[in-house]
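Next up is a structure, given as structure tokens.
Omission of a single protein chain aside, the complex is shown with its protein chains in their original locations.
Up next is subunit A:
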Amino acid sequence: MSTETLEQKKEEVVQKPAEGLLSKRRRRLISDPLNEDNPITVQVLGICSALAVTVKMEPTLIMSIAVVFVIVFSNLIISLLRNLIPNRVRIIVQLAVIATLVTLVSEVLKAYNYEMYKILGAFVGLIITNCIVMGRLEAFAMGNKPYDSILDGLGSGFGYAWIILTVAFFREMFGSGSIFDFKIFEAVGINNFATNGLMVDSIGAFMVLGILIWVQRSKTGYVEH
């Protein structure tokens, strides 16, 4: 039985012409989640962390890197194992892979950037339950080849990253009057800039995110069905 499947696969490989490393389809894997199929603004996933960590740019950047790392590698691992994973326990396997990677990120952060570990602590752990990661594993990596899965992970990861970084940019600018803790308003000579407490609260994230979604959808013409 196993030899049969092997032969079938060989045939498939022969039949398909070799695809370019960055063919049009593969570029779309990366570019779609950045805009038209963005995990946050279009799929509306991962909102919890988008609200929680975006008070300032620095933790947001660390969080973005962590999510990109976890999503790319879990996509790769699941894609490599996709033909071995028993269908009935696939969600558990996916969770185990994500949880392992997240724990690694959190341990490394604790060892080398304790300040950020204190700020992000709980939220790094919550990447495990970030629907974007699980969603990509279940919807993509389980049925696609490793290289495509990496591209898909990069696309979704950066799609998540640019949105939360944009939200954090506005929240830190209006909420704390700074960007990456650099006091921009004082630097340009405005010393009495009144910071907006609403921006520091989660409400600020809702508002910025809402405006982002509005702007994006009016451009792409996307409507909910």
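Assume a contact is a pair of C-beta atoms (placed from the backbone, for glycine too) under 8 Å apart; a residue touches a chain by one contact, two chains touch by 3 or more; residues count from 1.
In the analysis below, contacts and distances are computed from a predicted model.
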| item | value |
| --- | --- |
| Among "Carbohydrate ABC transporter ATP-binding protein, CUT1 family", "Peptidoglycan D,D-transpeptidase MrdA", "Response regulator" or "Na(+)-translocating NADH-quinone reductase subunit C", the UniProt name of the subunit that does not appear here | "Na(+)-translocating NADH-quinone reductase subunit C" |
| Which of A:V89, A:A139 or A:A187 contacts the chain that the document leaves out | A:V89 |
| Which residue of A:I40, A:V55 or A:L209 touches the chain not shown here | A:V55 |
| Sole residue of A:G143, A:G197 or A:G210 that reaches the chain not shown, by the stated touch rule | A:G197 |
| Where the missing chain touches subunit A, by residue | 1, 55, 84-89, 92-93, 96-97, 100, 103-104, 107-108, 110-112, 114-115, 117-118, 175, 197, 200-201 |
